[in-house]
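The complex appears here without one of its protein chains, the remainder shown in place.
Right, chain A next:
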Amino acid sequence: MSTLEKTETLQAKTIAANTQISGSQAVLEALIHEGVDTVFGYPGGAIMPIYDALYDYNEKLTHILVRHEQGGIHAAQGYARTSGRVGVAFATSGPGATNLVTGLADAMIDSNPVVCITGQVFASLLGTDAFQETDVVNITTPITKWNYQVTDANEIPSVLAKAFYIAQTGRPGPVLIDITKNAQIQLFDYEGYEKCNHIRSYRPTPIIRKEYVEEAAKLINSAKKPFVLFGQGIILGKAEQEFKRFIEKGGFPSAATVMGLSALETEHPLHVGMLGMHGNYAPNVMTNECDVLIAVGMRFDDRVTGRLDKYAKQAKVVHLDIDPAEIDKNVKTTVPVWGDCKETLPMLTALLDKVDHSEWLQQFRELEKEEVKEVIFDELNPTSDIMTMGEVIKELNELTGGNAVIVTDVGQHQMVTCRYANFKQSKSNVTSGGLGTMGFGLPAAIGAWYGAPDRDVIAIIGDGGIQMTIQELGTIMQFGAKVKILILNNEFLGMVRQWQQLFNDRRYSFVNITSPDFVAVAKGYYIDGAKVCERKDLKGALKTMLEHDGSYLLEVMVGKENNVFPMVAQGTSVSEIRLK
């Protein structure tokens, strides 16, 4: 579509300036102008005027009625992660708004661009403990990039423009706009919608200092053992190609954080695996062997660094990040490169010498062999009758060719999936990395499907996590998101059980969780499904699931007391990673 046609379509779809409209209409107009096509929400008293206005926007906006507001915001997150655009969630005041809290915290720590709109009681009732009144702005202050309460409809266009601008620029994050009911009802003279592109107190991207890029290049060029760590910043910055050119020119071994997975295809010859507590052996060990550590769009989370005072002490550190607050936060930087990596990476690449580091890379491969021998081979090719999570992922890789969007919940299945899933393209790994939110998987997968409806979306979830947000099967039932749900059931809260086994002397305290008949539950929601208890049925069942037109639930019974290894135990150094 040409720009002209686009403008014309937009004009046809939107309300002209200098018309009297309600605050609620202004909200929906803003969404249309921002290119929003899907909203995840749940109505209630204080947001009724917006829902009333929505009645007339049926053709312009798809509204997905979730079964719980937490599901709504996780879906908005999933949508943002696969589409690269802003996810939008609606909720009412009080309990509706507080149900968003977990998702907001999750979106904040994982930098998801999300805009939440909550209804609020009439402005005249604020502070009176009115029915369904809660101070959502104060509650959400530490878990939003920005939040604001609107009490006058005249503010709505400019506030929403700010909200969308803030949510998606710089380091993205969640924004919550709380709108009192009187403002939703209020008629005002609409002057049209103007997108925001500048807020004087807000600098989304720091100004790039060439001298730093030069210093960084000098340092990297001097390295004998350079090692690149990459995070979600690559994906958020849409800098996958720039990153690939950077590592290919320098020949740098590169490892992903959980959030960085899929930014570089898994099978790329320079991809040396995943970092962190349950990451791969080589990248963890080599962190304490390299001479220059190059961190790109990642934030040195404690699950990545292990014990900080024994982390990469021998190395000089180059840190590329868009958020100045990340520099030196956890790991002291030798040369910081502030800025959008879409811009800084090519600048840096231009200054790189083309060096052959294949011998150094080979050292990673040697360690990898050790990990294959000690851990991976048995996990993927078990000899006992008991199925492993790893072999399920392996079979899945073969069937999807690495082209599916893989959504995970939190726990053992998440770590195993992140370790073994094959990713061929970016924005394919959707998981709750920073907050570790059990219950994220199913609703996030629904959103992920709306964000990328042409792709296969597979939600891999444990028997614990699925029970936290299982009500979202109702959303699938009603609106038909073609999500494949793969439950890896070990009849335990596996990750906690693993810790209790390893560190609490096998005192299994409340990790024994029972499950309903998941296939029957799915059936109750008119979703087809099957259960697999034996290896011989696994491949066929996975195939049936993938080929099924529509949503499908497959439950696979896996070993009850299997552990995820390697593991960097809490309080130990990354180089003390244990293989068993």
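Please note the rule applied: a residue touches a chain if its C-beta (ideal position, glycine included) is under 8 Å from a C-beta of that chain, and two chains touch if they have at least 3 such contacts; residues count from 1.
By definition in this document, contacts and distances are computed from a predicted model.
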item	value
Name under which UniProt lists the unshown chain, selected from "Electron transfer flavoprotein subunit alpha", "Acetolactate synthase small subunit", "Binding-protein-dependent transport system inner membrane component" or "Biotin transporter"	"Acetolactate synthase small subunit"
Contact partner of the left-out chain, one of A:L261, A:V335, A:M415 or A:V511	A:V335
Sole residue of A:K316, A:H413 or A:K484 that reaches the chain not shown, by the stated touch rule	A:K316
Candidate in contact with the missing chain, chosen from A:E59, A:D129, A:E211 or A:D385	A:E211
Contact residue for the chain not shown (choose from A:R203, A:K224, A:K313 or A:K369)	A:R203
Positions on chain A where the hidden chain makes contact	137-138, 141-142, 145-147, 149, 166, 197-203, 206-207, 209, 211-212, 215, 218-219, 222, 316, 323-325, 327-329, 334-336
